[in-house]
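Missing here is one protein chain; the remaining ones are kept as they sit in the complex.
Take a look at subunit A:
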Amino acid sequence: MTGARKAVIDSRANLPFVYRQYSPEQLRQVLHKMYLIRRFEEGAEECYTRGLIHGTMHLSIGQEASAMGICMPLAEDDQITSTHRGHGHCIAKGAEVSRMFAEFFGKTTGYCKGRGGSMHIADVAKGNLGANGIVAGGIPIAVGAALSSKMMKTGKVVVSFFGDGANNEGAFHEALNMAAVWKLPVIFVCENNGYGMSTSTARSTAVKNIAERAAAYSMPGVIVNGNIFSEVAEASFKAVERARAGEGPTLIESKTYRHRGHSKSDRNRYRTKEEIEDWMANRDPITLFENELRDFGFIDDKGIEAIRDAVAREIADGIEFAKASPAPEIATLENYVYTEHA
């Protein structure tokens, strides 16, 4: 590195947003968590293949920068609603992978005590109000949480994650309208991975960019490259500032891609092998972020190796924890349907 270039990087003045906003240690933590999301989902997938986890799951592999970028400026007590593709959001908001694995294994130590599984993973203590099996189901709920924030004056910001498929649900439109009318502290994050199950956005959505929908509800509509952590984090940061200032909601369209199929039943007949391989080889969000960190001198190969090793241990420990945890007693079947009276 030349002296001049080093000086610029050291001053960080010309670097992308996150390198100016966050400390090197915070950024290395981001890389750690992006790996944690990736390896968690690979681990879950392997456990599923080996028959240790039943049901189905929707993997967000390839979308890690989106989850991490959006959650980066959030405080611990800020809240999110998530989707069926919600493992990344859950980890990004602060969940422990051991309790997530335990949930996938259907154990009592899981976040939902084995009642929710992958599609309803939540971590209420960390502000994750839950993934959702209904497309767009969480969007009005996020608006309601934002209404609580405004009425109780807690200062909390609420993020609603959803996919491109949700932008054609009525709940999306009703929720955005109400959030705008009432100027609520909520951020709508559309992770556009190109396909609602098998149907491409080109075939399903009348606008070219989902962010254009924001104009209909008089809120800013922002498009970011969802695979570039800094771009996502910058958009989220601005939206959080706007929300906290009482200026109302923002719609962020984070354009990304899922490497895996929609769910475990997907045979990938609606997209080409070349398309998938291109995204994996050239636009992988972890590779892009890792290279940037290395280029800017925030981490070296040894540091990267240490993160990968630490993540591998965390995943292995998490799976062991899940395996060793107790299953729920059949006698507890009807627990949690109603609030128990002491």
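Methods note: contacts are C-beta pairs under 8 Å (C-beta built on N, C-alpha and C of every residue); 3 or more make two chains touch, one makes a residue touch a chain; residues count from 1.
As a working rule, contacts and distances are computed from a predicted model.
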item: Among "ABC transporter ATP-binding protein", "glutamate synthase (NADPH)", "Alpha-ketoacid dehydrogenase subunit beta" or "Cytochrome c oxidase subunit IVB", UniProt-listed name of the chain not shown; value: "Alpha-ketoacid dehydrogenase subunit beta"
item: Given A:79, A:167 or A:325, the one touching the chain that is not displayed; value: A:79
item: Which of A:122, A:211, A:251 or A:293 contacts the chain that the document leaves out; value: A:122
item: Residue of A:60, A:98, A:149 or A:250 in touch with the missing chain, whole complex considered; value: A:149
item: Options A:92, A:157 or A:175, residue touching the unrepresented chain; value: A:175
item: Listed residues A:43, A:88 or A:140, member touching the removed chain; value: A:140
item: Full-complex contact with the absent chain, from A:49, A:268 or A:335; value: A:335
item: In subunit A, positions touching the absent partner; value: 79, 81, 110-116, 120, 122, 124-125, 129-130, 132-134, 137, 139-149, 151-152, 170-171, 173-175, 177-178, 181, 335-340
